[in-house]
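Note that this complex is displayed minus one protein chain, with the remaining chains in position.
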Amino acid sequence: MIFPWKYTLLSLIILCSIMVISISIGPVYISSFEILKIITNKLQIIEIEKSWPQSFESIILNIRMPRVFLAGIVGLALSISGASYQALFKNPLADPYLLGIASGAALSVTIVMTQFENSSLITNFIPVSAFSGAIICVTATYYISTKQHGSTNTLILSGIAIASITQACTSFLMLYSNPDLRPLLSWILGGFASAQWDQILIIGPYILISTIISISISKYFNLIQLNQEHSQQLGLNTQKIKLIIVINSSINTAAAVSFAGIIGFVGLICPHIIRNIFGGDYRNIIPLSGIFGAILLVLSDTISRTILNPVEIPVGILTALFGGPFFLYLLAKTKNQN
Amino acid sequence: MNNLLKISNLSFKYEGEHILKNINFENSTGKLTGVIGPNGAGKSTLFRLITGTLKPTNGEIVIAGQNVSELSIKNRAKLVSLVPQNPEIPSTLSVYETVLFGRHPYTNFLGWENKKDLDATNKSLKLTKIEHLGKRKIQTLSGGEKQKVLISMSVAQNTPITLLDEPTSNLDIDNQILILNTIKNLQKNNHSFLISLHDLNLASLYCDELILLSKGKIITIGTPKSVLTEDNIKKAYDTEIKILEHPVYNTPIITPIISNPSK
Partner (left out) sequence: MKNNLITTMMFLIVALSITVACNSSNTDSNQLNSNQNQKNDTTKYPIDILDSNGENVRIYEKPEKIIVLDSAAVEILFAIGQGDKIVGTHSFVTHPEEAKQIPKVGDAFSINIEKIIEQEPDLVYIFFNKFAEDLNKNQLKVLYIKTLENDFSNISDQILMWGKITGNQDSAIQLSEKFQDQIENIQSKINYQSESPKIFIDTTDLWTSGPNTLMGEVLELLNLSNIAHDISGYAQLNPEIIIERNPDFIITPNPSTFKNNPAFQEISAVKNNKIFTLQSDALSVPGPRFPEGINELASLIYPDW
């Protein structure tokens, strides 16, 4: 087997250092030495006399750390599912939003927010509803397309159709329901301002399992690049493997969007950059673009919470703002090379 | 006679219409068998039935004693390999990685290869004489080299029989000869091939045996000399031709006759 141990380790080291830097940056200044003391104390490695205000401990342990970790795993999940969809559709422009996943999640969150009065219930219900909305839409997309022999084009087309329908429903509900729409808007714009350890515990296992699955089956991502008859003749059950990829990536995406909202471009850009650097072997692309996605989102979130101090910018706006031009630059560059 | 491929009473219907009707045919190891016939004769359908992509309406296909339609996808892949007419290979993969795909039927459920697979890959690169290309990316290869990579992949797959679907169709004459020589060379190592060809003269020159299909039926099976007659071609293609003899190999050569002789 071929697994890019060297690059994976290197990029993991980069990721870790960026996370450490990110934890030490914030609108409230806390010195690195104090951060070190707080964390050491928390881990109970050695007894340290408590010389810092309680609020510092809250900020480091319950705001910045869950935030950085949540941004990391969401970046990982979005990027890996982006790469998976690109493999599945044999199209480098595919991303987790193509199958109507994000719009499905958005619709069901909208339904919950506009149709239920109890606001605390809503807060707790958002992830579950995002998750179920995403899964329902992907199932619908996949079911419709398999009725047409499951070709890639029908999959994309039915994804677009499902996305349009759900988006229309979302817009309708937003325009014609009375309740305050700000929580919904805030969710759709995406962000990690209210990140908590609990959220990581809820979505972490899904992302972990589906990441492990994606890496283990990354060989198959290469095989499905061949034409279907050919890969079948190499002994690949293409229908089955495509179904596994769709389900696995949708779980990954749904988990990512359930708390963080809709964050665009990460799933598109990260695999693209990795492909440019390391070539088309998905055994490289899957793990490396996952780590790169984590790096990108941790960085973006750090910028979004510090640049307009004390105000937050939704991180989705930031990724789109920087991701868009960067992507255009990449497109122009690849064209020149050809 | 050692029966490698045995097709009996094979029929295939699609939307009520017979695409193939009552095909019977046997083949033994080490042969290069050509499937010829006009477009729509059922060549592709026959190939898809043999690979197991399509299920026969009637009859059965037995390869090395095993009924193809009763096998799992993975076990079929150990019996039949395919060089498709329109392959799609990720352009950024290397030749070695691509040929390694051929080992997939023998890998574990995650598809990861072991030492044995790497050895088999090296061996098939050597057999197809492309060891020197191993590290090159697919996008840097010529059409002929790409076709060789695909053949090498099928060699790595180590199946009793390989199907080649129009392997020369997009190539110039030099590369056509190169590919067919490669195949002929492999045949000497006891590989068996079923090849579909448009070019009857190439089929005549290279194949040991020809199957002439028309409108879903076998018109005749036999040596190139017995199959490529003026009558048979008239029956299958509805075209007037004359047969000449190859000056070196004595195989039949087909020359068309212009039906409106203004010359």
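In order of appearance the chains are A and B, and numbering begins at 1 in each one.
Definition applied: a residue touches a chain if its C-beta (ideal position, glycine included) is under 8 Å from a C-beta of that chain, and two chains touch if they have at least 3 such contacts.
In this text the structure is predicted, and so the values were computed from the model without any measurement.
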Based on the whole assembly, the unshown chain contacts which displayed chains?
A
Residue of A:7, A:52, A:197 or A:326 in touch with the missing chain, whole complex considered:
A:197
Full-complex contact with the absent chain, from A:75, A:235 or A:314:
A:314
Out of A:169, A:189 or A:243, which touches the unshown chain?
A:189
In the complete complex, which positions of chain A touch the hidden chain?
26-28, 54-55, 58-59, 62-64, 66, 97, 102-103, 106, 119-120, 122-124, 163, 167, 171, 174-176, 178, 180-183, 185-189, 191, 193-194, 196-197, 262, 264-265, 305, 308-314, 316-317, 320
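By our rule, only the chains that are shown with their structure count from here on.
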So how far apart, in whole Å, are chain A and chain B when each is placed at the average of its C-alpha atoms?
45
How about chain B: which of its residues touch chain A in the complex?
48, 51, 53, 73-78, 80-82, 84, 86-93, 97, 101-102, 104-105, 107, 110-113, 137, 157
Complex interface listing, chain A residues touching chain B:
1, 90, 216-217, 219-220, 222-223, 225-227, 229-230, 232-237, 275, 279-281
